[in-house]
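Yeah, one chain of the complex is gone here, protein chain that is, but the others are all in their spots.
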Amino acid sequence: MKLADLAGLLGAEFVTGAEHAEREVTRAFAADLLSDVLAMVQEEGVLLITGMTTPQVVRVAEVMNMGAVLFVRGKYPTQATVEYAAGAGIPLLAASRDMYETCGLLYQAGLRPAKRKGFRLDLPSGPARPAA
Amino acid sequence: MTSPQAPPALRLRRIYEVAPRDLDRAGTVSTEVRRELLALGMSPDVVRRASVVCFEGEMNMVLYSEGGRIILLVKEDRVELLFSDRGPGIADVDLASQPGYSTAPDWARELGFGAGLGITNMEQNSDLFKIRSRVGKGTVVRATILLGVPFF
Partner (left out) sequence: MKLARVVAELGLEALATGDLTREVGGGYCSDLLSDVLAHARPGDLWITHQRHLNVVAVAKLRDLAGVVFARGNRPSPDVVARAAAEGVNLFLSSEPAFEVAGRLHRLLHP
């Protein structure tokens, strides 16, 4: 999906990087915890959907070669973060929708999750099942 | 004639200071390391793994330590990242290394940190990983990424 179509679908605006509106993203990862992004995303060009607007979000997107960052819940990054993203060539978009609805609309439009194979995140303790 | 025991030639060495609780700058060492490795023509996989290792080590240092430094060494056959901080040290390294274990305060969790995956992510992206810590002294981590070794 092109970033321009994604913005149209969600009613999102380009905070910076509108010149990359024709860029394609096919995989998305939605999270507020950055270590999660670092653990689970392996491919390049992934769309990051997050409610976090700290400078670290853009740095993670940069080192992971992500396609774009989409801020949800009406969150807006600081000017310093926007300028950093512009310099690093990472498009930033902002939507007022919540993360659930954003994921839902993009999923139904054909976007698929970024996944990593063979990464065990479970606690060593076994499953605790409720009594039936 | 070079002896086969000669240490691999050093291609690059960089030293970065990391200040505690400096959330404005946290993560910038990682982006610097990425640029250095890209400039050396390293493969995207090596660059990504080194950047992830560095980011997590740097965040741990910023969030939990009294500050310290990160040394980037690039040799013919490997990239090494050395992290050393000024304390407070980790009492139980095995516990702290468990996925999901975190001592992050609420303010850090609400900023998207403290998922309990920091050390796990560093280990998962390294070929060789060693962590030593002494309470009251500090923590030292050596993470090595071997070049030309397929990574799974």
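Observations
Labels for the chains are A and B, by order of writing; each one numbers its residues from 1.
Throughout what follows, a contact is a pair of C-beta atoms (placed from the backbone, for glycine too) under 8 Å apart; a residue touches a chain by one contact, two chains touch by 3 or more.
A quick note: this is a predicted structure, and the numbers were derived from the prediction, not measured.
Between the chain not shown and the residues A:I49, A:M66 or A:A94, the one that touches is A:I49.
Within the full complex, the residue among B:R69, B:R109 or B:R132 touching the omitted chain is B:R109. Checked against the full complex, the candidates A:A12, A:V25 or A:M40 give a single residue touching the omitted chain, namely A:M40. Checked against the full complex, the one of A:L10, A:M64 or A:C103 touching the unshown chain is A:C103.
Listed for chain A, the residues touching the missing chain in the whole complex are 28-33, 36, 40, 49, 51, 73, 98-101, 103-108, 111-115, 121-123, 125, 127-130. Residues of chain B that touch the chain left out of view are 100, 109-110, 112, 115.
In this text, only the chains that are shown with their structure count from here on.
Computed centre separation for the pair chain A/chain B is 24 angstrom, with centres defined by C-alpha atoms. Contacts from chain B toward chain A in the complex involve residues 23-24, 26-28, 30-31, 34, 44, 48, 51-52, 55-56, 59, 98-100, 111-118, 120-121, 124, 152. Interface of chain A with chain B (complex): residues 32-36, 38-39, 44, 50, 52, 54-57, 59-60, 62-65, 80, 88, 118-124.
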